[in-house]
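One chain of protein is taken out of this complex; the other chains stay put.
And then chain A:
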């Protein structure tokens, strides 16, 4: 009974040592290209959120006055620059 407990304790210690060794030997949680992809994705998400508000306001303005179409379009796609800048990350990793 007592012997079982000791054996169990030794097993666990061994297992923990193995895990510790594995962790030390491996690199970061995700690879560099995956991190860059994540960065672009998040930037696109931000741009999309910004465009939601601007697009809604632009549609409102265009509905009142058709001449505002060009201005509305330009302002709506401005946040797209966020994605373009984030795309730079892909080329430098």
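Convention: contacts are C-beta pairs under 8 Å (C-beta built on N, C-alpha and C of every residue); 3 or more make two chains touch, one makes a residue touch a chain; residues count from 1.
Operating definition for what follows: contacts and distances are computed from a predicted model.
Student: What name does the UniProt record list for the absent chain among "Cysteine desulfurase", "A-type ATP synthase subunit C", "ABC transporter ATP-binding protein" or "SUF system NifU family Fe-S cluster assembly protein"?
Tutor: "A-type ATP synthase subunit C"
Student: Out of A:59, A:73 or A:88, point to the residue that touches the absent chain in the complete complex.
Tutor: Checking each option in A:59, A:73 or A:88, the one touching the absent chain turns out to be A:59.
Student: Please give every residue of chain A in contact with the chain that is not shown.
Tutor: Counting only chain A, the missing chain is touched by 53-54, 56-61, 63-65.
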